[in-house]
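A single protein chain has been removed from this complex, and every other one stays in its place.
Naming follows writing order (A, B and C), and every chain is counted from residue 1.
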Amino acid sequence: MSTSNTTTQEYVHHVAHHFDSAEEEYRTSKFGLWVFLMTEILMFGGLFVGYIIFRGIYSEAFAEASKFLDWRLGAINTVVLIFSSLTMVLSIYYAQHNQKAKVLLNLYITFFCGVIFMCIKAYEYAHKIHEGLLPGHMFHYSEQVAAHAPLYFSFYFCMTGMHGIHVMVGMGFILWLIRRAHRGEFSSNYFTPLECVGLFWHLVDLIWIYLFPLLYLVG
Amino acid sequence: MSSAPGVNYLNEKSGLWSWLTTLDHKRIGIMYMIAVFTFFAIGGTFAMLMRWELFSAGKNIVEAQTYNEFMTFHGAIMAFMVIIPGVPAFLGNFFLPLMIGARDVAFPRINLLSWYCLIIGAAVAFYSLIYNGADTGWTFYTPYSIKTDNGTTILVAGVFILGFSSILTGLNFIVTVHKLRAPGMTFFRMPLFIWGLYATAIMQVMATPVLGITLLLLIAERTMGIGFFDPTLGGDPVLFQHFFWFYSHPAVYIMVLPAMGVISELITCYSRKTIFGYRAIAWSSVGIAAVSFFVWGHHMFVSGESEVVAILFSFMTMLVGVPTAIKVFNWTATLYKGSIIFNAPMLFAMGFIFLFTIGGVTGIILAVTAVDVHFHDTYFVVAHFHYVMVGGTLMAIAGGMYHWMPKMFGRMYNEFWARISFVLIFVGFNVTFFPQFVLGAMGMPRRYYDYLPVFQPLNRISSIGAWTIGIGFLVVLYVILRCIFTGEKAPDNPWGATTLEWQTSSPPPHENFLTQPVVTGGPYEYK
Amino acid sequence: MPPEATDLASKVDALYSFLLWASFISTMLVVGGLTYFAIKYKRTDKNQKSAYITHNNTLEFLWSFIPFLIFMGVFAWGWVLFHDMRNMPADALEVAVQGQQWDWTFTYKNGRRSSGEMVIPVNQPVKLVMASKDVIHSFYIPAFRLKQDVVPGRYTTLWFQPKYKGEYQVFCAEFCGRQHSGMLAKIKVVSQEEFDEWLGNDPYKGLSMVEVGHKVYSTRCVICHNLTDKKLVGPGWKDLFGHQVELADGSTVVADENYIRESILNPNAKIVKGFPPAMPTFAGQLDEQEIMGLVEFIKTLK
Partner (left out) sequence: MSLKSEEHHIIPLKSFIGVFFALLFLTVLTVVAAQFNMGEWNTVVAMLIASIKAFFVLAYFMHLKVDDKVFLVCFLLAVFFLIVMYAFSVVDIYTRVGVSNIL
C-alpha cells in the first residue's frame, strides 16, 4: 500500500455493494461517463449541423457577419482552454503519483483559466449587445448589413452560450474536486472523480477547438 | 449483507420516504409503474374525449381549440410519458439486473435521478395545461409552433426534461449490460428481453440528445425569435422536421423494441420451447437500432424535401422492414412443436403478433413513396402507428405485467379477469382502428376537429371501439389491484421459465440473489 | 378509396391494390401459422416435453431474402410513379395557389382570382405553384391521390391532369391551427369552352353591392365570423354596424365604414375585447369593389 505523505488518516474509498471490486467500479464509472460524452457530442452536433447547413446556404451573409467578431480574442480563448486542459491532465497525473499539493495547484490553475475564458466571453458579449448585434428579431445594428446576418448571430449566441454554460458547469465540478482534494481523498488508489471531470473538461475544450475556426475564421 | 428469510425488497423498509429515496432498481421500477400507469390514465382520458368529440360531424362537446389541445396532449403524454418510459423504465428497470444476474444497475443514483426527471418533466408539461394549453400536436412543427401564443413553451420545456429521463435510463442500461453480467453469461446467453433493452438503450442515448437541442432551439425561437426555423428570418421549417424526425423515428423503435423483447420472453415461456433463431432475433434487434437512424425522412415525403432524398429514405425504410419481418416469423416458428398454454400473457403475446403484423405490413405500404403521397397525414397513418404502438407496446406491457406480477409482488393474478381484459382490449382495438384504415384511404386527414358527413359512420364505429379499449384497460387495472392486495401467494417459478429472474424468491430480496448465479447454457434451455 | 380522376391516380391504385393483396397474404400466412400451431401443439398434460429446435439456416435465409425482394420490387415500382408525380410537365396551365390560415386562394395568369374554388379544363395538365402566407399547410386532393405541403418562405409545386369532368374535394392535410379542419376547397373540372368563358368574365358581373359582399363573405370570412351575434373565431356580425364596440385596450369606438375597412386591411390596429389577435390581413387580396361590398353587406345585418 503506498503511503501518502500529507494525509493524517488514509481515506479509504467505500466500493458500492453492487460492484465486485474497486477496479470494476472505476472502469464502469468511466464507461458511464463516455456514454454521457456521447450524448454531449450529439447535442452540440445538432448545433454544428445547423450552423454548417446555414453557412452553406447564406455563405456571403455569414462571412460578412463574422467580420464583427474579433478573432484575436477567440485565439486567446483557445490557448486558455488548451492550457487548462493540460493542467487538468497534470492534476490526474499527480494524483496517480500521490502528490496532493501538485494536484491542488493544477486544479486551481484550471479553475482560474475557466474564469479568464468566461471573462473574455463576457467582454465579447457586452461588446455585441452594446452594438445591437443580437440574434434574430432582436438585431438592431446601426448600419445596413447582409440580409441573413442576424441568423449568424443567432448561431453565435446559441453555440457560444451553450458552450459557456458547459464551461461554468465544468468549473463548478472543479470546485467540488478542489474541496475533495483538500480532504485528501484522491490518491493512486482512488482518482475516479478527477478523471471523470477531466474527461468532461477535455470535451468542453474539444468543442471550442471546433467552434473557434467555424465561427471566428469564416472565409 | 444477505437478507433474512421472508425479508424482500418490498417489506425491508417502509414509509414513503424510503420509497422516494430508494436506490433499489426494483423499487424504482415499481415507482415508474405507478407514474406510467397514471399518465396512461390521463392520456387515455384525452383519447376518450377526442373520440367522443369525433362521434359525429360538427361540434359535440368542445370547440376546435380545445379539441386541438386534447389531440396535442394525448400525443405528447402517450409518446413521451407512457410508451417511451413504459417498458424500458418499468419492466426493464425491474428485470434487467435480475435477468443478467446483477445485484443492481450500474448507477443507482442516476436511476433515481431519471425517475425524478420523469416526474418533474411531467409536472412542467401538465402546468402548460393550466397556463393556457398547447395546440401544436406532439410534433411541434414550426412555424405554427412559433406563432401560436399559449403554453407551448412550457410543454416543450417539460418534454425537454423528460428527454433526460430517457437518456439516463439508456446510459444506465448500456453500462449495466456491458459490465455487470453474471459470470458465464456471454452476450449470446443473455435473454432476448435484455437484447431488446440494450438495442433500445443505444437508440435512447444516441437520438434523444438531438431532440434536446431541437426543443431548446424551439424554446429560443419562441422566446427570442432566433430564426433557425422561422422563414421570415431565413430559417427553414423543413430543417426543423429533419431535426425532429432524426430523433422521433428512433423514438418509435425505442417504443417497440423493448415490447418485442417482452414478446420473445412470453412466447418461449408459454410454449415451453427454446426460441427459434435466437441469434436472428438478437441481431435483428441491434440491426433495427442501427438502421433506424437512416430512415427518418419517410415522415416527410410530401413536406417539401427533394425527390432524391425521398427515394433514399424510402429505400432505407425497406431495409429496416426486413429485420422486423424476421422477428415475427421467428416467433411464429417458435410455436412449432411446442406445448402451448393460453393464459393471459400468452394471449397478449399472440394478440401482439397479429396486430403487429398488420401494423408492419401497413408500414411497408406507407414506405412506398408513390402511395404515401396519398396516405400521408391521413387516418391511414393514425391507424398504422396505433396498430404498432397500442397493438404492440401496450399489449406487451399488459402481457409482461401479467407474466411478471408473481415475481414482482409475490402474488398470483386472477386468470379469468385477465383473459376478459384481453378480449375487451383486442376486440375494442380492432373495432377502433381498422375502420380508420378505410377512413384514411377515403382521404380523411389527420387532426381534424370536424369532418365531412361522408366520414361519419366509420368514425362512430371507431368511437365505440375506443370506449371498449377504455373499459378493457380498466379491467386490467382491476386485475392488478386485486392481485397486489388479495392475490394468493405465488411460488418462485409459477410458469416453469428458465431465465435467471425465476431462480430467486418472489418477491426477490434487496440484493436479488442470495448466492451469485453462474450461467452455463443459453437462456431458454427447455430440454 | 374515392374514384380516381387522373391516369396517375389509377396507376397509384394499381400499386396500392398489389400492396394490399401482398399484405393480406403475408398476414394470413403469419396468423394462419400462429393459430394452426397454437391449436395443434396445445399442452395436453402438465409436463409434456417440447422439441429442442434452435434454428434452421435455410428457412431463416428464405424468410429474410424473399421479403427483401418483395420490398425492393415495391420500392422500385413506387419510385417510377413518384418520379412521374414530381416531374413537372413544361406546357401545363399554371395556377398560383396561396394557402393562408384557413382558406385557399387561386390566382390565374390573367389576374383572375377566386377563393375556395378552382376551375380548370379537363384533359389538360395543370401545374400548381403554391406558397403559404403564414404556416405550413398541405394541398391534398384525395381523388387525384396527390398531396404537397405548402411551405412558407418558398414555392412548392404539384401537377395533375384530370380526365373526367366533375367536382373534387380539397383538404388541408398539415395541422395549421384552430380551423385546420375547415380549410376546404373545391376543384371544378369543366370543358375547355366553359373554362375559357369562366376565365374571362368578372366574377361579380351583374351583382349588386350587397350580393358582392355576400359572395366575398361566403368564400373568405365564413370560416371565422358568424352572421348571428354568436362568437366563432372572431365576433359575430349581427347589428355590428353603427353600434359601440369595446376594444381590448378598454376604449370603445363606433363601428362605422372606416372601422370595418381598417379591420379588414389592418386587423391588429383595433382588436375587440376578449378576442385573440388571430385575424390575418387581407390587404392586397380584396380589391376596392369587394371591400365596399362587404361594408354594404354588414350594414344589412340587423
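The criterion applied here is as follows: contacts are C-beta pairs under 8 Å (C-beta built on N, C-alpha and C of every residue); 3 or more make two chains touch, one makes a residue touch a chain.
Quantities reported herein were computed from a predicted structural model and do not represent experimental measurements.
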#### Entry: Options B:9, B:195, B:246 or B:387, residue touching the unrepresented chain
B:246
#### Entry: Selected residue (touches chain absent from view) among B:134, B:185 or B:206
B:206
### Task
By the contact definition given up top, give the residues of subunit A that touch the hidden chain.
1-2, 21-23, 26-27, 30-31, 34-35, 37-38, 41-42, 45-46, 48-49, 52-53, 56-57, 71, 75, 78-79, 82-83, 85-86, 88-90, 93, 96, 188-191, 195, 198-199, 202-203, 205-206, 209-210, 212-214, 217-219
### Query
On subunit B, what residues meet the omitted chain?
178, 206, 210, 236, 238-239, 242, 246, 293-294, 296-297, 304-309, 311-313
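In the analysis below, only the chains that are shown with their structure count from here on.
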### Query
Whole-Å distance, subunit A centre to subunit B centre, using C-alpha means?
35
#### Entry: Per-residue overlap in subunit B, given as positions that touch at least 2 other chains
234-236
### subunit A: positions in contact with at least two other chains
none
### Query
Quick one: in the complex, what on subunit C touches subunit B?
1-2, 11-12, 15-16, 19-20, 22-23, 26-27, 30-31, 33-34, 37-38, 41-44, 48-56, 59-60, 63-64, 67-68, 71-72, 74-75, 77-83, 85-86, 134-136, 138, 140, 142-143, 145-149, 151-154, 156, 169, 171-182, 276
### Query
Residues of subunit A touching subunit B in their complex?
16-19, 24, 27-28, 31-32, 35-36, 38-40, 42-47, 50, 53-54, 57-58, 135-138, 147-148, 150-151, 154-155, 157-158, 162
### Query
In the complex formed with subunit A, which residues of subunit B make contact?
1, 97, 102-108, 110, 167, 171-172, 174-175, 178-180, 205-210, 212-214, 216-217, 220-221, 224-228, 230, 233-236, 239, 243, 511
